[in-house]
Each structure stands twice: as structure tokens, then as C-alpha cells.
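Excluded from the complex is one protein chain; the other protein chains are retained at their positions.
All chains are identified by letter, namely A and B, in their written order; residue positions are counted from 1 within each chain.
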Amino acid sequence: MSETDWPLFEVFIRSRSGLEHKHVGSIHAADARMAIEHARDVYTRRQEGVSLWVVRSADIVASDPGEAEALFEPARDKVYRHPTFYAIPEEVKNL
Amino acid sequence: MYTQALDTHGKEPVPPVAGEADGHAARFQARIDEEEKIEPKDWMPEAYRQTLIRQISQHAHSEIVGMLPEGNWITRAPTLKRKAVLIAKVQDEGGHGMYLYSAAETLGISRAEMLEQLLSGAAKYSSIFNYPTLTWADIGAIGWLVDGAAIMNQIPICRCSYGPYARAMVRICKEESFHQRQGFEIMLTLTQGTHAQRAMAQDALNRWWWPSLMMFGPSDADSKHTAQSMRWKIKRFSNDELRQKFIDITVPQAHFLGLTIPDDELHWDEDAQHYRVGPIDWSEFHAVLKGSGPCNRERLEARRRAHEAGRWVREAALAHAARHAGGSLPASPSGEST
Partner (left out) sequence: MSATLAMPGAPDMTPEEARCVYVLRLADTSLVLGQRLAEWIGHAPALEEDLGLANLSLDLIGQARLFLTYAGELEGRGRDEDALAFLRDAPEFLNLALAEQPNGDFGHTIVRQWLIDAWQLEVYAALEHSADTRLAAIAAKAVRETRYHYRFSSGWLVRLGDGTPESHGRVQRALDELWRFTPELFTPDEIDERMSRAGLAPSLAELEPRWSARIDEALRAATLVRPVTQPYPWHGKRGIHTEHLGHLLGEMQHLQRTYPGARW
């Protein structure tokens, strides 16, 4: 009784203009056009979106959590990237 | 929508995989203790993964099977507005099932496998859906009691440790609020209606009250898994706690409707400030879970038939997609961008 699943697609929605697309979940579909329709039917029943992206899950390249230290920790040391690192006298405006 | 702690009932605890480093497990527990969310590719004990797969998929199956008892009255809804609302509710339930299948798939199981488990009878789903919907009042009772119980179960899971499951639950809880109100409003309209309608409402309450209490699962004293699930923040309150909360909220609602809860022993415990109910017939619960509830067969048969009957459709869609990887479907009518 085995049968091929429709491929899995990840769904991203921009709920209002000005915002970025956010990952909301996944759907199965046989093709990209169907994927848009399924994503719309499953994830926007309450007018949650102005724009929809669907991406085949197999096409997503993700960072490996095992590499999280190497990828993300070094940024923690570089505090000079944060505005709070710099002491600016209060009288100076617009900085 | 319907987590019944089914995974804790009568099953052996999943043994830890040989060789799981203590270091990993300790770090994992520390993250949980600090209310950090676990995400799909993070290291997790095999038992955590399996427990979640079972719980999430059972929850998903419950939503999907749950479409059937209410779906039974869509074509006979007594007004167009009620029909539209019921369609929207059942549609939501299908959607909730899909959010949950989607969350389960992040743990390494496929939708096809989960569906196979459901249709073969191997997977469990909430016992409540094995009861028939015999009158329109049942639709009111389901919204009021069953969704009410489900909401109580679900809200704590919004803070569960596994990210995708918690996020799916947040979505689900936001959408649920109209489900219960719709049900209660149906009951209210019936109890304010004709004599026959009031009788219909009372009859529905008589049949759905006890199964709704059973939705919370057996007493935790009888469950092997509650402790571990609590430690892993998959389960956040005990079955008994949630059931008691449901009872305390619902009994006054029944009084407001002018309906009688079918329990001679129901009484208010002034010292404890709780309503106390009579004994729950757990043998009925076990029998229904094992497959001999009034509609177990019908529910699974319906989904099997739909799945079988739809095979040629699913295959055709794949065949078409394989032949037309570039896309050959007719352009959308003017005014719509694809």
C-alpha cells in the first residue's frame, strides 16, 4: 500500500506590506502552482497574508546546529558592532 | 486539538538508546529547564523524539478524524449561516491537523507514514470522535464541551519545549476561540427555543458529558509517563488538574443554559471550592480506545475509503508534475498574478 507522497514545501508569508516573509509551516503538493493554493488554503484563512512563498523543503540549505558555536559565537565577542558599546556625551543629538 | 495523553496509556516507556552521551542529555535537560525551545535539528534524546512524534501525530489524527462527526451535519445545517460557520469550523480542524502533521514531520516521520498508521488502525486518536452525532444539538454540544475540553488541554502546550509543536499550538489556540463560542451559542438558541429543541439539547448533553470528561485521559496515578513528559515540558499540567478545571468552568454554563448535567452525584465541595463529579466509567474509555466505540469502524472506514478512492487523483497529479516540470497549466484569468 505504499505510494509516493506529494513533495513537502515550506511556506513563508508576508502578513502586511512592510514586514518580511515569515516561516509558518509546511504543506504537501504535487507541483508549485498547487503548493501556492494549498499554502493559501491552509495558512491564510483569516487574511493573514499579502504575499506567499513556497519552497521545496529539499531545496532549503540550513546551518548545522552542531556548527552553531563556530558560526555564531564569534559575533558575541565583537561588541563594537553594537551601538551601546560607544559612550557619546548626552548633549550630542542624533547619534 | 485533542491531546489525551494517549501515549501514556498502557505502553512501556521508550528505553534510552544505548550510548547516548550523558553530557548531551544533561545539556538538553538544562536547556529545557531554562525554558529554551528545542528546534528540529537540535540534539534530543531518542525517547523525547519518539514521545513527541507519537503525541503530535495522535493530536493531528484527532483533528482529521474529528472532521467527520461534525461534517456529518454540514449538508443538513438548519440555516445558511450555521452551515457556513460549520464548514469554516471543520475546515479549521483540517488545517489544524495539517499544522500538526507539519510539526511532526520536522522530527523525521513522513505524512505518508503517519497516514498509514492511522488508516491501519495502529495509531490512536482522541476517543471522543468515536461517538455518533445523532442530532443538530450534538453539533452544539461538541463545540461547547469537546472544544472546551480541547482548549483546556491545548493552551498549556503552547509553552511546550519543542518549538514547531508550540508554534503550531499557538496558531491553533488563536483559531479555536470561535469554535467553542459557536457551540455554546447553538445550545443557547436551542434551550431558548421550542420544547422539542430544549429536549434535543438536553439529550445531547446527556450523551456527550461523560465522554468529554474522559477526553482528559485517565488519572495520572495510572500513568507511567506523566513524570517524564512533565520533566521534558511536553506535558505541563496533570490530567486530573485539567479535568477539574473544565468541570468547574462548565457546570455553571450548563446551569445558565437550564440544562441538567447527567450526574446524580455532582455537587459543590464548599471546602475545596470545586465541583465534584461521580465516578467515571473508565472501562468504556478503554473499550473505545481499543476500537469498540460506537463509530470507530465507521470513522476509519470513511478515511480509508477516501484515501483509496483518491489514489488515482494523487497519482495523476504526480504524473502530470513529472512530465511538466516547467509548468504547463493554463494561465490564471486576467486580474490575478500566479
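Methods note: contacts are C-beta pairs under 8 Å (C-beta built on N, C-alpha and C of every residue); 3 or more make two chains touch, one makes a residue touch a chain.
Here the structure is a predicted model, which is why all the values come from computation and not from measurement.
Enquirer: So which of the visible chains would the left-out chain be touching?
Expert: So, spelled out: the chain left out of view touches A, B.
Enquirer: Of the residues B:Gln29, B:Thr189 or B:Asn206, which one touches the chain left out of the display?
Expert: Among B:Gln29, B:Thr189 or B:Asn206, only B:Thr189 touches the chain that is not shown.
Enquirer: Which residue among B:Ile64, B:Val277 or B:Leu300 touches the omitted chain?
Expert: B:Ile64
Enquirer: Using the touch definition from the top, which of A:Ile13, A:Ala30 or A:Val54 touches the missing chain?
Expert: A:Ala30
Enquirer: Among the options B:Pro45, B:Gly95, B:Gly143 or B:Gly293, which residue touches the chain absent from this view?
Expert: In the full complex, the listed residue that touches the missing chain is B:Gly95.
Enquirer: Which chain B residues would touch the chain omitted from the figure, given the whole complex?
Expert: Touching the missing chain: residues 64, 67-68, 71, 74-84, 87-88, 90-91, 94-95, 97-98, 101, 136, 189, 192-194, 196-197, 302, 305-307, 309-317, 319-321, 323-324, 328-330, 332-333, 335-336, 338.
Enquirer: Since one chain has been left out of the picture, which residues of chain A touch it in the full complex?
Expert: The missing chain touches chain A at positions 6, 27-31, 33-34, 37-38, 41-42, 45.
In the analysis below, only the chains that are shown with their structure count from here on.
Enquirer: Taking each chain's centre as the mean position of its Cα atoms, how many Å separate chain A from chain B?
Expert: A distance of 28 Å separates the two centres.
Enquirer: So in the complex, the part of chain B that touches chain A is made up of which residues?
Expert: 39, 41-43, 88, 91-92, 95, 98-99, 102-103, 105, 110-112, 116, 164, 167-168, 171, 175, 311, 314-315, 317-318, 320-321, 324, 327, 329, 338
Enquirer: Within the complex, which stretch of chain A touches chain B?
Expert: 1-6, 8, 24-28, 30-34, 36, 41-43, 45-46, 62, 64-65
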